[in-house]
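What you see is the complex with one protein chain gone and the rest in place.
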Amino acid sequence: MTMHFNDETFRGDYTYHNSPEAIRRFPFPFDQDSYMYSVNIEQHPGGPKGTPFEFKFDVDEHYVAEMKDREITLAEDPLRCQSLPHMELAGWDLLELIMVSKARDYPDLFTLHRDGNDWHWINKPLGIEKKFTFLDPTTLPCGPMEYITRQTQGDFALLHERDGNLWMDAGMVTSQADWSLDFDVGMNFFEWHAPVPKARKMGVFDKALKFLLAVGQGQHYRRLNWTMTVNPRLDTSPENYHKWGPEKRTITPENVGQKQFLRVELQTFFRLPRSNALAFPIRCYLANLEDLAIVPKWGRRLHRVLRDIDPDLADYKGFAVNQETIVTYLSQFDDGAPTSPGIFPDA
Amino acid sequence: MKLALKVTEVETLSPLVKRFRFEDPTGAELPVFSGGAHITVEMPEGDIIRRNSYSLISDPYDGSAYEIAVRREDQGRGGSLYMHTKVSEGDEITVSTPSNLFQLDLRARKHVLIGGGIGITPFLSQLKQLDMEQKPYELHYAARTRDEAAGLKLLPEAAHIHVHISDEGARMDIGAILDGQPLGTHVYTCGPEGLIEAVADQAARLNWPETAVHSEAFTAPPPGEPFDVVVKSTGQSITVKADQSLLEALEEAKVKVEYSCRGGACGRCQTKVTTCDGRILHNDHWLSEDERGAQQDIMPCMSRFKGTRLELDL
Partner (left out) sequence: MPNTEFTPSIPSRPTYTGLVSQGAAPAIMVADEAGAGALIDLAASDASVMDHAHVVLIGCGVDVLRTPAPAAVHEAPDFEAATPVITQLLGEARMGTQLYLAGSEGLIGHVSAIAFAQGLPLDVIQSEHRGPIARRMQCVHCKGITEDVTTDPFTCSHCGLTLFVRDHFSRRLGVFQGVCVDAETPGVVPETVEIRP
């Protein structure tokens, strides 16, 4: 195995850390010095070698630890994984998409042998070997979506298309930015986005829905979204808000560089073949301000973005109470020099 | 995405309908699909490429081949004639990946499928999916004569598959089919406009919710009088020939327009109209009544124009 996996935690003692390579490949979400909602969709996969955009499903040094964290969250609250009865077929589609992609893109880590519907899957990092019958749920220990997403980083929503809308009828959500799958499952595109300020008025969701409905088989897309999280915590669910909420108020000028994390979601979209459902994986990447500022372009830009952001958005993204401390800290990295376009570090 | 395939079987199902089977020339697996999906087939003739969409009739979970059934339309623009007269076994053919504008609502407690004439085609893949998913359904296939009923050769014999041949006195009674279905039933219709309207009318009379009534009416673009169109960005004037769609004429002139179904159903090619001195002949199923009346949008895959000047925001 060529990849090293970190021994780290996303709760309690929070030993999560990024290696220098992980910082360098971090999916920094701002391509200019200011931020407002946009649809910002690109084709996926596709991006420089080594970036999180290279393959359909990125596997990185946090893989094993993230899967352990998911296991803990699910043991405490099984409702983080839900699939309405008509979504099982979409679950098989997702399982196939992920297994085929990972086995092709990471042959050192994953192997898939297929003989008709007799499948043999080997996941070396997690020590899993399983023979099962594709499309036969009795041959897996749990539903197909749950089975594969317990082995894949990121949250997953499976969207059912009907009546010119998309309905979030299944998902595995343990690293979300403060929304509840158990509450939102079964909602349509406009309902589950209802709490997002401003965007509806701007017509962003109408455009986004139109785009998503037109996504065809074999065309895959991605966009980046972001928020801010205190401590490297994956489970910032509303369910546990009363447990992690107090941590938000522990930011001081001394600890902000280490404790305040930029949380980036790499959202991707895949039309699934048999179910015609849309898979919506939401992969979470975390990096603290100190690490991000190692890349001079990012330090400058992050300062400008967070300083000038619309106050409603600062509130919605949950960092308004710490905004002043964050901006003051970041100002030391901003010498006023211009920044180059695009998200990648300068060579 | 496009797939370069090989024609491996051509079978005459009825005097007017042929079945075609396409496979990957290297034997590679094709993308599987969902019941009710279609592909777009490219038909190059001289400088122009005509593209028609056809429902897939093969097993959706079987990646070894795609099959379609094509009815010859002697009054059409020539797409189906091309398939009937120019395509034979061993030929190469380019098709799109499958997409679906007529999928089953898998939440339904029961599915009622109603196909008229060549409108049986999308149900052939749906039947296979329903069988595999073990969902309750009934299918009704209506045709004028047994001779014309090409679908008979493709349908299995089963208690829940009903054939209505009107020349034999067995007309389909839509009201009786819909009456008394259990709550949670969905009905799907494909066939002539009249059949789709009749099912919608009966469903409304029986207080069926609109969201339980589905139809697919997309057809090949109709031919018509030639007309001219102006491209706003370049000022270029393009003539749309009688047997050509507006979309095909734009493509021939190298004007890029997004498209998917080419049958007026998916909305992808919707284009803004900047000048309209005349009347747009809307032949699509996408724009609302208000949008049609406003004449500020057109679906180039299906619609035509009669008047002095049509300018598009392209």
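We just call them A and B in the order they show up, numbering each chain from 1.
As a convention for this text, a contact is a pair of C-beta atoms (placed from the backbone, for glycine too) under 8 Å apart; a residue touches a chain by one contact, two chains touch by 3 or more.
Note that the structure is predicted; figures quoted are calculated from it, not measured.
Asker: Going by the contact rule already stated, which one of A:187, A:215, A:294 or A:314 would touch the omitted chain in the full complex?
Answerer: A:187
Asker: Decide which residue listed in B:15, B:90 or B:182 touches the omitted chain of the complex.
Answerer: Selected residue, touching the omitted chain: B:182.
Asker: Any idea which of A:239, A:291 or A:334 touches the chain not displayed?
Answerer: That would be A:239, which touches the missing chain.
Asker: With the missing chain put back, one of A:107, A:195 or A:342 would touch it. Which one?
Answerer: If we include the chain that is not displayed, A:195 is the one touching it.
Asker: Applying the definition given at the start, please give the residues of chain A touching the unseen chain.
Answerer: Touch with the absent chain occurs at residues 79, 180, 182-187, 190-195, 200, 238-242, 245-246, 248-249, 321.
Asker: Pick out the residues on chain B that sit against the missing chain.
Answerer: So the residues of chain B touching the unseen chain are 107-109, 178, 180-185, 206-212.
We adopt the following convention: only the chains that are shown with their structure count from here on.
Asker: Just how far, in Å, is the C-alpha centre of chain B from the one of chain A?
Answerer: Once rounded, the distance between the two centres reads 38 Å.
Asker: Where on chain A is chain B touching in the complex?
Answerer: Touching chain B from chain A are residues 84-86, 89, 135, 160-163, 210, 214, 216-219, 271, 273-276.
Asker: Mind pulling up the chain B residues that touch chain A in the complex?
Answerer: 1, 31-34, 37, 60-61, 97-100, 103, 105-107, 129, 132-133, 211, 260, 266-268
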